[in-house]
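Read the structure below first, then the notes.
All protein chains but one are shown in place.
Labels run A and B following the written order; every chain starts at residue 1.
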Amino acid sequence: MNSRMDVVGHSVERPDAFDKVTGGKGYPVNVRLPGMLHAKMLRSPYPHARIVRIDASRAEQLPGVKAVLLPKDVPQIKFCPVFFVPAEAPSMVLDFDVMNGEIVRYVGQPVAAVAATTAAIAEAALELIDVEYEALPAVFDPEEAMQPGAPQLHPNSPNNIAVNPSFVAGDIEQGFADADFIFEGVYETQRVHTCYMEPRVCVVDMDRQDNITIHVTTQHLFGTREKLAFALGLPESKVKVVKAPYIGGGFGGKLELTAMEPVAALLSKKTGRPVRLEQTRQEDFITTTRNPIKVYLKTGVKKDGSFTARYAKSILDCGAHATHGAEVINVHGAFGLFFNYHAPHAKWEGFTVYTNNMIGGGYRGYGAPQGSFAVESQIDEICTKLGLDPIEMRLKNARKQGEPHPFNPAFTLSTYGLPECLRQGAEKIGWTAAIAAPKSEGAKKRGFGLAVHPVWVSGCMGFPDIYEHSGAMIKLNRDGTADLATASMDIGSGQIVTLCQIAAEELGLPAGAVRMSSQSDTDNVPFDAPTHASRVTYSSGNAVKTAAAAAKKRLFEVAATMMEVSPDDLEVAKGVVSVKGAPGKSVTVAEVARRAESPFVQMTPEGPKPTTIEEKGTIIGMASLSPKSNPTPCAAQFVEVEVDTETGQVSVLRAVYAHDIGRVINPAAAEGQIEGGFQQGMGYALMEEIQFDPETGACLTSDFLDYKIPTAVEMPRQMDSIFIETNEPTGPFGAKSIGECCVITPAPAIANAIYNAIGVRFTQLPITPEKILRGLGKI
Amino acid sequence: MKQMITLEVNGERHELAVEKDATLRDVLHDQLNLDGPKKGCDTGSCGCCTVHVDGLAVYSCMRYAVACDGAKVLTAEGLSAGADLHPIQQSFIDAGAVQCGYCTCGMMMSAKQLLDETPRPDEEDIRHAIAGNLCRCTGYAKIVDAVKLAADRLAG
Partner (left out) sequence: MALQNLKDFHRPDAIEDVLALLGKDEETLILAGGTFLRGLEARGLLSGVEALVDIRRVGLDKVVADNNGIKAGAAVTFTRLRGVVARQQEAWLGGLADALDRPPVQVRNVATVGGCIAAACPFFDVPTALLALDAELTIRSSDGERHLPLPELFDGLFANTLEPGEFITEVSLPRPPGNAAGAFLKLEATANDLAIVNVATQLSIDANRVCTRACVALGGGVADTAVRSAAAETILVGSRLDAAALQAAGEAVISDIDPMSDHRASAAYRRAVAKVMTRRALERAVARLA
């Protein structure tokens, strides 16, 4: 590995930061088009009902109302709205529709929409739409939904089972027979929201010839194009999705088409004007979530701590439509439950189950947090019972660098720095001394906990039907800078700066000399898979590096002609192309770029001089490719907590997070990812939960007054990030990726630390103060 | 029926006809085309829309525009002009406190009131001063660093 690079590995300033501190233009929420109308959707108050009749005549009369959209106006097409798979992906469930006129299956399902001159008028018009419903029995618990006689949500899914994946390795009965001890537990996780700060919003212009231009909060430019076109029965090329320079957070929450985009498009066509549809925070809370999963986990262990067998059954509540739930269950089974540790005999059964709850969605970690909570809690229980060291126990059973990839036989775990993550993390928090004698004062008990987890980076293959490839275009400018254009969305995690750094390093330009185009759309940049699955640094980064390498090849050809040397003899750094071993003989990148775009005859002080045909042509590079692997970042998380045994409140005092993410492209950005990931994981562990009225199915936590996420006050005062920089051979400059590890381990680490503090094991998230007091027998 | 109000926004005086139930945020965003006061919740809980009204930080989504008639409003756009940034803005960049950036403008306005009143805040002062501003990207660590840095710079 290049031990020291000029641009990669440095905390280069984000080029987007200036815009963001001076007012923050460039988000979809700020798009204002002349003549724009405002739309609102009417949503079902019933969790399960038949629509008998819709009468919008009163709404149409309201002054200012320009159009009403009813189910009969919407193409009735069933498809999978998840961006990273084809709309008719055979591995997914094709049960989603934009607005059906027959059945509502959750509270909040859109049944009509209005476009008006103001949002207030549109909202007032909703109250004038009369919908007659015939209530149907509803079911909210997935295990009840699987019972015979439960209300059925979809015709072709007996017992409400949307998908039922499974796998078997070895002989599970034999494995348990080989065990000295068997541990069983049931671990339950809750429904949580990603809580991106920018609400879902779109501004759509659809003309009489069905040409659509859409500005939208999305994690996937091309996914939006494909799904919106599909939902409306149009060819993809009819839809132009404009890449917003910035998106106000996503975290997996803007990874599928919802009714919003097609409804706004159809209203635009009806009115002949652009239509803006902005969801309220209440609507966002019932649009996507992380699926709750209940895990039955049974593990056979030898006296020495080695696993002999592992059986798990996972029940995932996908809500009214399968959407992401059909894939989350797979990632959960493979990576959430069975990646961390070897078990010679293993069996898993997964159930994605329909209920009359809101539709689940994508959320950072994508099934792994739910699995990790079970696995990393139970291994702690095993260590406690058998008196084993939790670090040694994990290392004994963990997968190791160089081993075959457990789910992708084509790969080996080429880099997997888990042992070093554990060692350095433990050293930083002072694990050995800390765990032996946690400090406590009176009613406040302290404890330490740890958890580890690997993550799957979307790369070249893996789960069926997933789009993987990335594209990039790069162009050198005559002033020695370069323009980069990709479809990769920066949702806040630093994709712009990271990709620009990779391009700059490859092209030998200074940091800051590569600029991300702010004028891209699906017409003018190549396809890229979504910003999801920890993939952008690795996958998009590889495309950017390859495009930059192509531009560099052309740069050297032109420079070689200018300098009358062979291109093979050239190198470039800090914006200067020079002959290897002869640093004095050089030209700047700017000079080369100017030369390539110069007129055929150049005027010089010495008089007119011809250039050659071979030198002509803007220096560009392009790539569209899949990288060579699906690498595996991993992390070890250590926390110290303080539990108030009188109120049940838990404070996380300190977090130490050691990550192997391969080569770190931008350390400050990577730290920011980890600190933010920990915040989300901590909220998941201790406070966050979307709750519903058990009778009506209505959401009780639909704003930030009722759905609590950590503020600056609850966060630990000390957060340490440690990077174990393995050099991933297939990664751009050795990088893997960072997006998700950091959000997966906080919940089990905190649960383990709470156990260490008070001796009570919690197997249901979130571990609220109330649960703590119940666990302590105080209520 | 709209109502006429006067606002001085970032030093510029505006006569505006506003809906009686319009919030200050909606008027700033929709009528004055300011992007700084962002809608994150519209219920006074997230802080993305924080602006200063007569020198004090408020949730602009919780103030009726009519009730602000005659007020001086400062948004993130008004913190600085020209090439130089306000020390708070520069510190947010330098400390790496900006990720998705959606909370940033509101966060800086809360930080500004703190630093206006408490030039040498300690870490707890800072954390409590931004407790009314939610961020989902950063874990707040680098935001706290940014406010400390800004305090140092403002104190010279």
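General observations
Throughout what follows, a residue touches a chain if its C-beta (ideal position, glycine included) is under 8 Å from a C-beta of that chain, and two chains touch if they have at least 3 such contacts.
Keep in mind it's a predicted model, so treat the numbers as computed, not measured.
When the full complex is examined, the chain removed from view is found to touch A, B. Contact with the chain not shown here comes from a single listed residue; of B:27, B:58 or B:79, that residue is B:58. Across A:236, A:427, A:706 or A:720, the residue that sits in touch with the chain not pictured is A:706.
Considering the full assembly, A:714 is the residue among A:528, A:714 or A:728 that touches the omitted chain.
From the options B:27, B:108 or B:134, the residue with contact to the chain not on display is B:134. Touching the omitted chain from subunit B are residues 1, 3, 19-21, 23, 42-45, 47, 50, 53, 56-59, 61-64, 66-67, 69, 110, 113-114, 127-129, 131-134. Interface residues of subunit A facing the missing partner chain: 120, 123-124, 646-649, 687, 691, 700-701, 703-706, 708-714, 769-770, 773, 778-779.
The rule is simple: only the chains that are shown with their structure count from here on.
Chain geometry summary: the mean Cα position of subunit A and that of subunit B are 29 Å apart. Residues of subunit A that touch subunit B in their complex: 11, 13-14, 16-25, 27, 29-30, 32, 118, 120, 194-199, 246-249, 251, 278, 280-281, 491-494, 668-669, 671-672, 674-680, 703-705, 709, 711-713, 715, 717, 719. Taken together, the subunit B residues at the contact with subunit A in this complex read 19, 21, 29-30, 33-36, 38-43, 45-46, 48, 75-77, 79-80, 85, 89-90, 92-94, 96, 98-105, 108, 123, 126-128, 130-144.
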